[in-house]
Every structure is written in C-alpha cells, then in structure tokens.
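Apart from one protein chain that is not included, each protein chain of the complex appears where it belongs.
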Amino acid sequence: WDEPVIFELSTPGERGVLVTPIEPGVRDAVGDVVAQLPAGLRRAAPPALPEMGQQRVLKHYLRLSQENLGADFNVDIGQGTCTMKYSPKINDQLIGVPQLTAMHPLQDPADAQGVLEITWNLERMLAEISGMAEVSLHTQGGSAAIWANIAMIRAYHEANGEGAERREVITTIFSHPSNAAAAKAAGYEIITIHPDAEGYPDLAALKAALSPRTAAIMVTNPEDTGIYNPAIKQWVDAAHEVGALASYDQANANGILGITRARDAGFDVCHFNLHKTFSTPHACGGPGAGANAVSEALAPFLPGPRVVRDVAADGSVCFDVQEAGPLSIGAVAPFHGVVPNIVRAYSWIMALGAEGLLAAAEIAVLNNNYLLKRVLEIPGASAPYAEGRRRIEQVRYSWQELFEDTGISSEEIGIRLSDFGMHYWTSHHPYVVPQPFTLEPTESYSMAEIDEYVGALAEVAREARETPEVVRTAPHNQTVHHTHHDDLDDPERWAITWRAYRRKYPSTGSGRRFGEGASAAVGLAESAA
Amino acid sequence: WDEPVIFELSTPGERGVLVTPIEPGVRDAVGDVVAQLPAGLRRAAPPALPEMGQQRVLKHYLRLSQENLGADFNVDIGQGTCTMKYSPKINDQLIGVPQLTAMHPLQDPADAQGVLEITWNLERMLAEISGMAEVSLHTQGGSAAIWANIAMIRAYHEANGEGAERREVITTIFSHPSNAAAAKAAGYEIITIHPDAEGYPDLAALKAALSPRTAAIMVTNPEDTGIYNPAIKQWVDAAHEVGALASYDQANANGILGITRARDAGFDVCHFNLHKTFSTPHACGGPGAGANAVSEALAPFLPGPRVVRDVAADGSVCFDVQEAGPLSIGAVAPFHGVVPNIVRAYSWIMALGAEGLLAAAEIAVLNNNYLLKRVLEIPGASAPYAEGRRRIEQVRYSWQELFEDTGISSEEIGIRLSDFGMHYWTSHHPYVVPQPFTLEPTESYSMAEIDEYVGALAEVAREARETPEVVRTAPHNQTVHHTHHDDLDDPERWAITWRAYRRKYPSTGSGRRFGEGASAAVGLAESAA
Amino acid sequence: MTDSFVHPYIPNTAPATKQAMLDAVGAASIEEFYADVPAELRLGRALELPAPLVAEQDLARHVRGLLAKNRSTDERLSFLGHGTYHHYVPAVVDEVINRSEFLTAYAGEPYEDHGRFQALFQYQSLMAELLAMDVVNVPTYDGYQATATGLAMAGRITGRRRVLVVSDVLPAKHSKVLDFVRVHLDLEIVPTVNGTADVAGLASRLGDDVAAVWVETPSVTGAVEASLAAIADAAHAVGAILVVGTDPIGYGVLTPPAEQGADIVCGDIQSLGLHQWYGGAHGGFIAVADDPTFIMEMPSRLFGLATTDVPGEVGFGDVAYERTSFALREEGKEWVGTAAALWGIAAGVYLALMGPQGMRELGELLLARTRYAQQRLAAIPGVVLGDDALHLREFTIDVSGAGLTAAGVVEALRRDGIEPGVPLDAHTLAVCVTELTSQADIDRLAAAIGALAEASTATTTQETRA
Partner (left out) sequence: MTDSFVHPYIPNTAPATKQAMLDAVGAASIEEFYADVPAELRLGRALELPAPLVAEQDLARHVRGLLAKNRSTDERLSFLGHGTYHHYVPAVVDEVINRSEFLTAYAGEPYEDHGRFQALFQYQSLMAELLAMDVVNVPTYDGYQATATGLAMAGRITGRRRVLVVSDVLPAKHSKVLDFVRVHLDLEIVPTVNGTADVAGLASRLGDDVAAVWVETPSVTGAVEASLAAIADAAHAVGAILVVGTDPIGYGVLTPPAEQGADIVCGDIQSLGLHQWYGGAHGGFIAVADDPTFIMEMPSRLFGLATTDVPGEVGFGDVAYERTSFALREEGKEWVGTAAALWGIAAGVYLALMGPQGMRELGELLLARTRYAQQRLAAIPGVVLGDDALHLREFTIDVSGAGLTAAGVVEALRRDGIEPGVPLDAHTLAVCVTELTSQADIDRLAAAIGALAEASTATTTQETRA
C-alpha cells in the first residue's frame, strides 16, 4: 500500500462515528451549554482533525497494520534482550470481556474479586519464581519498574537516615541503560563497570567502586551478552558489606526460570517484565508491565495500593484493596498496574506450571546455543567474549570482521534483512561490541525457523561480499525506501506532527507527493509485510 | 510471503493445542476404550495431519490472510452484483459473545429470549421492507434461498393439485443463474428469456413463453445490467394470469430499499441476501444468509421451525419456537439459520432506520451513475444496452472495443488490475455481454475512492494499448504468478487435495519447489496484500 | 433522504460530495436515477421501522441488552447435541477467521486472493486426511445439504431412483433430504435393529434398481455403525453407491468410512472448530475418491493445485469449473453459491492445531466420557440404555422404568440449570457429552436424574400402597 498520511484523506462533512444526542430533557434543563461558556473557554476554531467515513478510517489503519511486522509474522529472534516470545491468542481472548474491560478501579472490591484474586495470585507466583517476599505489579514497563526499584532503595536509605550520604549507584555497561538512567533521574551519580577481558563482569572493579557512598548496585544477569556472572553472589555480598542494596534487573529472566532465583543470590529487589519473560505482547512498545519483587526488609516501601487476601473465621477468602503504608513510595502509577497484562501473564504461567517454566528456560537456552553455533558458521560473524563458552538466553554478536572486509555496517545488514521478512536490532549505544547485533531466539521458535533465520542472515552476509551495493541501498522490498536521518536531527527541518509539517513546508513541492490523484493506486506494487 | 502448503511445515512431535486429559475416575470406570473397539472400527494409521506448534499454525494462517484482499482493504466495487458494502465492525463485536456463540438451539426458549426476539424483529423488518406477509431466515446463502423459493412454489402447486402439470420455470438471462439452476434441481424445465434490443426484459417473449405448464417466473430486478424492468408489474400479472407464481430474486435489493417493494409489484415470494443488501460480511464465500419473504398465501409453506411471539394476558411478551406446519416444506437447514448474520443484519438496519436505508439506496445509485459516467470516459469501455439511460445499482460493462483494438481480454485486464490493489469480476457465463466486467459501487465508497478505482482502470486500459505485454503477463506484484488452468481441467493432472497431489506427483521435481530450505526466507520480496 | 442525514457507513451522504456528484453526472436530483421505476410501484412513504440508533454507543447498548436476555451453555449445564455440538474452539481458530482479510473477502481471483484459495485447499486436504479420501469440496451449506447432494449424485451416477435408509436419521435432516431429492429419488427406510443397520433386512431389499444405501454414523442416537464393510459389499454387489453421512469428530480413533467401502462420505463440520451459535454455524462436506465419475457430479467448487509461469511455484484454481452453475446455469450440477467457506477455513485451522495426536486423544476422550455417562445413567434404577451399540458422544436412555417421561426430566432439570438432553419420544432422552463435559458434570446429571427417579419411584410406591 502507499497509504497517505491520514489528514490527506479528509473530506468535509464525512463522519466516522456519531455521538449520542443530548436528550431533550437535558437540553431543556441546561440550555445551550456551549454558548454559555465564558468567551475565553470557548474554543474558537474546531480542531483540524480529519473528516472521514468509518470504513475509510478502518481501511487506513488496516493497511498500516499490514505495513508492520508483528512478532506473529516473522521469525522474531532478532530483537535480542527483548524476549520476543509467543503471546498466546487465548490470553488475548480471555481478557477481551466486559468483566475486565468495563471494570472501574474504584468499584466495590466485592464486585472485583476475580481481578483481585488474579492479581494476588500472580504476585505470589512471581514471589516464588524470584524467591522474594512481596511483589508489586504496578508499573507499566521495565524501565518504570527500574524506577520503582531505585525509588524504593532511595526511600529505604532515607528511612535509615542514610539518604544524604549514599549518593552513588553502580551498574555495568552490559546492564540495561535504564538502570543508569533511572538512578540518575532519582538523583544518583552513576558508576559504570566494564567487563573483564573475557567479557565477565569485573568483581575487582566493583569492589574498587563500592564505598559508604554507594546506595545500590543495579545489574542485569545474564547480561546483554548472554553471559551469566558466576560471581553474582560475591557482587551482592560486596554491596551488602558497604551497606548498599543490590537490585537485579530481571526484565529478561527467560533463561533462568526455575534454575536460579534473585533472592537466592542475596538480592534485595528485582523486577521482571511481564511483556518479556511472561509473554504479554509488546504492543508496538507498550503497554508492557513490570513486576517489582522485594525482600521482607524492603516490603514496606512497595508502592500502593496493595491487594490483600483476607481469610474470614469461617475459612472463606476475600480479596481487598489496601492503601499504601507510611513507608511506601506511594503511587507509581494509577491504581493496580496494567491489568490486561496481569491477566495475560497469569494465564501464561497457569498454562505452563513449574515444569513448563523450566522447559521455557531450558529450550530458550538450547535454542540460543544452537543459534550461536549456526551464526558462527557465517564468515564474518563473531561472538565477542567468553570464547568457547555456552551462553544463557541471548548473544551479542559482531559483524566487525565483515565490516572490515566489506565496509558494510551492521545497521546496513539489518536493513537489508528486512527485505527477507526478518529483522534484528544492533544494540543499545554505545557500541561496546563493534558492529553489534543481538539475537535471542527464546523458546518460541522451532529449529526449522531458526535455520530459516540464519539462512537469511548468511545470504545477506554473502551479498555484503559479492554485491555490496544491494545491501547498501536497501531496503528494496518495503513500502518505504531508504530514509534520510538528517531531516530528523535538525530543528529547522524536523516535523514531529502534521501540523508542524504544514507550517514548515507550506509548498507541496518539498518532500511530498501525497494527494497526486491516483498515486494510491500503485497499491500492491509496493506492499510489504 | 512465500508460505508453503501447511503439510510441509510439519515437525514430528510438535503440538498445536492439547486436549484435556481423561479424568482418572473416568478411566478407571471405562478402561481403555480404544483398545476395546472392534478391530474394524479402530483406525489403523493415524490421519496424516501436520504436527505443528501453536505459533507456527497461527503464523501460517496470518500470512495467508495477508495474501488475501478483503473488502476492508481495497475499493471493492469490482465484484458487481455482489454488493460489497461496509460490514460494520461493531456488528462483529456485538455477536462475539457467549450469549450468542455458546447458545444451543434446543435450549429452553426461556433462556433464548434475546436471540429469538432479534430473529423475530428482523423478520418483521424485512416483511416491511419487502411488503410481504411473512419471512423466514433459515437459509445460509442466496442460492439456498432461491431453492427455498422454488421449493415453496412446488409445494404450493402440489397442494393445489397442479404439481404434475406445472413443469416449467421461466427466468431471464440477466437473472442470477441460480434461479435457473435451483429450479432445474427441483425438477423443472427452464425457459430463459433474452432481453430486447435495448436490454430491457422482453415482455412479449415472456407472454409467448407463459402457459398452463408454467409453475413460476423467477427474475431479478434490476437485472445484472443495472437496468430496472419498468414493466415488472406486467410481468407478474402475466404470470398470474396463467396461474403461475412470481418469484423475485432480491439478493441484491440495494438500489431500491425504501423506493419500491416486491409485494407492491405483485410478487408472491422473494428473497434477500443478508450478506449483500444487509451488510453481513461475505466471509470468503459464506456463510451468508438468505431471507425468504412470502405473501399470505404462501406463508403456510415456509420452512420450519418458526419463531413466534406470544403476548400473555398481562401484556408481557415472550418468544417461542414452533415446529413447521403440515404444508411447510419442512427443514431447509439446521434450526434457525445463520444466527451470527441474523444479528449482524438486525444491527445494521437498527443503525440506519428508514431514512438510512433510503440513503443507502440513493447513494448506491448515485455512486453507480457517477461511476458509469467516469468509466465511459475511458477509451474502449462501454455499457451495452439502454444507452443514455440511468442505471440502478450496478452496470455490466464491456471491453469489447478495447479487445478489438488490442486483443487484451477483460479477464486479462482484471488480472492486471490486481497489481494495483483492486480487482473486478467479469460476469457469470455465458458472456452475453462480450468482454464483460461488472461494477457495483454500493453506498460504502466515497467519491474519492471511486475516482481512485477508475484511475487504476484507466491506467490498465492505457497499458493495454501502449504496453500490452505488461497486461498479458500479469500479475506482476502478487504472491503467485500466472497460473495454468489446464492443470485444473484434466483428471489425470488435477490435485484437489495434498493427499492426491502426493499420490499423483510422487517426485518432488514436477511442479513444486517447497521444502528448498531457505526458500521461505524470500518473504517480503514477494509479499502482496 | 434529507440533506442533514449524514451517516458513518455512507460517506457520500456528506452534502457537498453528494452535490458534486450530482453535478458531475448532470442530474438535478437522485430521483432522476429512478426514472424506470413506475410511479405506481413507488412506495411513497417512509418504511415503518423502529427509530434508528445512529450513534454506535446506543446501538451497542441496545443489542447487548437484548443478548443479555440469553442464558448460554456457559451458564447452563448442557447435554444437548442432536445436530449442533458443544466442542472447544481454540482461540487461534477465532483469531484467523476474524481476520478482516478473510472475513470481508468474497470472490477474487487466485492472485489477489491467493490466501483464500490456499486456506480452502488446505481445508480440503486436511479433511481428506481425516477421512482418508482424495477429494473434498469447498464446504456447502451444512450436513443436510451435503447428504442430500451426496444422494442426488448417487442418483445421477446410477440413473436409479431407490435409496435405502438403514440408519436412524435426525428428523430435520431427513426432512431436508427428502424435500431436496424427492423429484429424483425415493427414500425407503430399513428399520434399524438395536441401534444400527439391519444388514439382513437391507440385503432383502437390495436390487439393481437401488441407487444408494444411506448410512448415518454416528446415527441420530450416537450409535456407530459396526457393519459398514458388510453394507458396502452388499450395496456394491448390486451396483449401488454407499453414501455415508457422518460427523468427522471421531476419526482420530475410528476407522474412516472410506476404508470400509463408502463411496460418498458427507456430513457437517460444525464440530471442528465452530461455536454452537444457536445452531447457526454449519458447513457441509462431501468427500469422494479421485474419480471423475464422482467428481463431475459435485456441484461445489473444488480448489486444486496448478503450476504457474514460475517453474516450481504452486498456484491454485478451480478444478473442473465447467461442472458448475456459474458456468452452465441450469445445465450445471445443482448450483453453487455463497455457502460456508469461512467455516471451512475454521475447520482447517482446527485440524492443523489438533494434529494427529490431538484428534486421537479427543476421539478417545469422547468415547470414554460417553461410556462413562452411559454407565452412570444406566446405574439409576429404572433407567436403561436405548441400545447396545457403540456410541460416540450421544446415546439414549429410556426413563419409563423410573416412572418418568423424557419431557418431564427436561422440565425438572431445567429448573436446576441443567439441559439433560433432547427427548426423542415420550420416554427416550438423547444425551450428549463432549470434551467440555467433565466427569463432575456427568456426575451431576446422574445425581439429578437419580433424584428424580427416586422421587418418582417413592411416589409410585406410595400410590401403590395407598
């Protein structure tokens, strides 16, 4: 499809959906409420939203959807660290009912027993999976959960009178950048530890960095390299020795479910992403859902409100909502968190059980090591660090050798890969691993699919050597062509909304072809996805 | 996508969905029921269904869906006579609830008051729309409704003792072929009337054909040409004069809703397609739904069971199910018809009301006459018959002139049109109109969309003159290429199932490339829709 | 319509557009387009319909309010079958058939509608594996139609009129079949013995004027025909065609009719991934061998594989299109039209998800649950099973020995939220169990009927004493 920007589809007078009329009885009672508005409060000109019939709105967005590559469509193992696993359709079907969509969070808890029970049960299941004492499901994403981690740590130190001294947070370069960023937002100085030569987290460097000024260490494990820190308990112990807390970014715990637990390594707080390890869909970038799990000592600092389970004298069980206590960091989000994803994650765990979670972890790791072997067979690809050792659930690879041979960058290879119906991402900046790409097959893809993906990767690598121009000028089979990034970094040229675009580019000549009559008719000729 | 046939995706041992286990208590009580089966009844080898994980099944069918051009995606005005109108999403949403999907038809009617009330209401609304006395919603498609029409006519004549003499049914060549075919299946001889020189149904020819042997006339009006028979009442009167009944194929009544009614022209029986005029989706070719509307005289012959409305002495209303009466043709289908579509059609009418139905008809006709004007501007296109006159809701056009100029057939143009994200169909055989194509814009498409469609049509016509090879070798932008029909008409070569294909083409060489390893990786390169 | 009427479903009700289009075609008003409709046929008034609910929220509230009056089998414990069955529908099935691309498509060419052709070809192929036959049609309306057509095909192939019906058939199905074929065929009933075919009785009525023998398995009572091979031999001996009406749900464990000699196998696919829909979601299949004699008598579309301009690529298309009424009008075989394609796609997705192992386990589960329910109900004093046949999913009980009527049991149990089954006659109740009927559900039914029987017996005893 060559679908215009929606504003170009407007036709005056068309309607997409009608609003229920004001009842005569209401109108008689209140009069013309718009006319009664004070002049300053009455909008002068209507908002310039498009005017479109219902089917045209639908068609527009359905066509856009077909121009998007969902995880349900490709072998989505290229978004490493993101844990793109199968989000079961039954879970979407189960939540799409008025008993959930039409619930208001301040209804009588007696009318909300189902959703409260599910929330409470999921908290308990995640407590068992993490080994922690208490769990909160309030946050809407992994980074928000990281924020809650550091907010609780901050509150803990303040409650102990150490808030002023403990001003530093230590993390590692292969931990998710939000650990550094959220701690910074909470007012901390950040110390970043780089790995040793083998790619393992450097315990000596940590010990050198720790001090009474340390509020916490905040680390991922396995790190984005897929390397598990075998000295993780020593890390935690070292932090504890200086009075710091240890926070574990378990956004992606997919490789170690049922294998090892945060609390068993001594961590005080950790979080999971329900949209990674626990299968809720990534939704184009949210809503996800975070789960914060904490030790007994940190439990009073959890955000509120909390779901509690009451057992009456007669043994009957009922669930209730309790406001946050005095030590709580308070609200971190409206009400109880991303309820649709809470129910999805609960359903996913219930479909698998203990043996299923273990199977998910083990197969994810098997898939990853199988993929590692296959990728390393491609000339020009490498997996820096920990040579010859197994990885857990993902690997950060490098095209450095291919780049040196051909000048084709990892980013260019990724773009060309999209022409094969696959994709990958490189990694977070900075590119500590040169020309990086990060793959994580999870447990959801079959051996045949992994082979298919590696086949496409090998083909692009071959092209990079034999027909580099094909790679360099990619994409060739997408709805849109190579896009110029310089437009996006220049305040004079960027256009963040259609409104700004029309203002900055008043002539139709510059950079647009929309509205050229039959242009949309080229349709399928450029269709993708 | 280059998606294999599903059997090629099988991996031994994978499971798509699990079956609930037999309870130990049941197993203890009954033993091994499979082992207990008599040898002749115990299946020897399991069916060779594919073995696939759930996500792979899903991905396969989602990809296939993207290779299909739904009415929601294109300007679907090319399937003339099919009334491709917008099927509102709210109606799909309303029906997808257990209160409908999980209802069993033999439940206590007291537990089915909602669905019975909707059914009864829709019958009454269609009675008003047709002017008829009674309506049945049993049939699952338009042709099935035509069958019910002729079955009632047959029963009527038999009840009057005229079954043996009345052995002929008269139709017109521009009435839907199922009228001829169903009457033939009911045992009648078919007489087909061709139009006069102007394309209008030939009343003189009808009168010549009518006789005491005539059981019924079965006609469409407006016909597939979009021409309304102004003498329709004379046709009906002439039929009645010889004791025949008049059956009106109103599968597509879209242009005359609220304008004129079947009973007002004297018809004894008519049918609507809920999936045409009343907006239920076409579902790749069903389920649709038919509505049979009849006069008082034919009401006893309607199929059963019937939904009846009882008013109690206290004024309370309740709906009940009543078995077919003695004159009824009996069951034509299980239970009460295509319930999801009954509720959809009811919702559609309720969203529009009398004024909305009239608007649908009027705009459909406006759109059609606008389209007619625009198409006739394309060199090589014509609209045979009734020159200079307005049409109702569709037109059968001809590329005869273009064909004479270029040798490019209507079928070839239609195939090339698919490369533009549009399509059309030619018409039913025989091609009375040479090089036909049939367009029906309905009320659902905007002026801009109609212009877009005509633009694509004009572009292909231009190609036919300037670059005919491009048209002749189309499609160029589909997931599949020009397909060879001779394979499909030769019993030695045809393969109607994968099972038959494997038997007839045991070597993988002939006509297949599936299973070539990375072939599926070409993916987007050939993606369409 | 009035000029102020603008509706989301009808974009060109926007007044400016409407006027622009009228101007473009040189019409003063829409009225002009209706010049051919005689004045005396014009309605001349508004249709009398309920006031519309043009705001979607009002429509939604109205329809939801009506549907809220229903009490579904999620809220009632249902043992109802009798043609429509309560099987589990995996979520992926609904996801696929609710895809807008499939739901709203109709009749495109094999190019832009490649997905539809492939999905339906796969449906044919998956059913073919389950049925062990090489040819399956794109679905017709339902099992009634499929069987009617199957018998009509037999009549056309043999040129004979007599059809011997050797099983107990669902009455509504019999009604449909009879009305459909009666011009061409005569149905003769050969009464069953102990639930299944009377093979000896059949033999005595067979002759070279018999077009077909019609077996239903499972029958209306759920009885599985055990003598199919013998029936096939007898039919074939006189040149008759064996038409088997069936529900494919059991063929993960049961021998498919084709392997026992059936020539035409037909039935309904509702059990394979379709919800109950108040009986409103049926599709019919007709399966035959890869034999032109049979295939050329099929009215439905048949999608087949074909080569394309690209060597090695597989395309799809209509097999032997010239059979159809689309091509030949009344000279085609019966007719073809919009029927049940989407339900066919659903059944295909269902079979792909279930796989061989799933269909096997399901078949076993149904046999086990059926047997268990038979045992539990037959253990109630005065309640006896209707016959000794092997049953799949459905079976009958006779409650007369407990002093009960079938209607009475239904009426009483409905008060407890149980639909115990379908009365077939005064004392016979047809009970249905599926994978959604748990052991506990069956126990609950048995307890409820047991209590009724006990109460009835007590009353009777008391009356006898009095």
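A few comments on the model shown:
Residue numbering begins at 1 within each chain, and the chains themselves are lettered A, B and C in the order written.
In this text, a residue touches a chain if its C-beta (ideal position, glycine included) is under 8 Å from a C-beta of that chain, and two chains touch if they have at least 3 such contacts.
Remember, it's a predicted structure, so these values are computed and weren't measured experimentally.
The absent chain, not drawn in this view, touches the displayed chains A, B, C throughout the complex. Within the whole complex, the absent chain has one touching residue among A:203, A:359 or A:470, and that is A:359. Only one of A:186, A:205, A:327 or A:470 touches the absent chain when the whole complex is considered: A:186. Annotation for chain C: contacts to the undisplayed chain at residues 8, 56-57, 60, 64, 74, 88, 90-91, 95, 100, 353, 435-436. In the full complex, chain B touches the omitted chain through residues 11-21, 51-56, 62, 88-90, 92-93, 524.
In the analysis below, only the chains that are shown with their structure count from here on.
Annotation: 45 Å between the Cα-based centres of chain A and chain C. Centre-to-centre separation between chain B and chain C, using Cα means, comes to 19 Å. Residue positions of chain A touching 2 or more other chains, listed in rising order: 11, 14, 53-56, 62, 88-89, 524. Chain C has residues 7, 9-11, 17, 54, 56, 90, 92, 94-95, 100, 112 in contact with two or more other chains.
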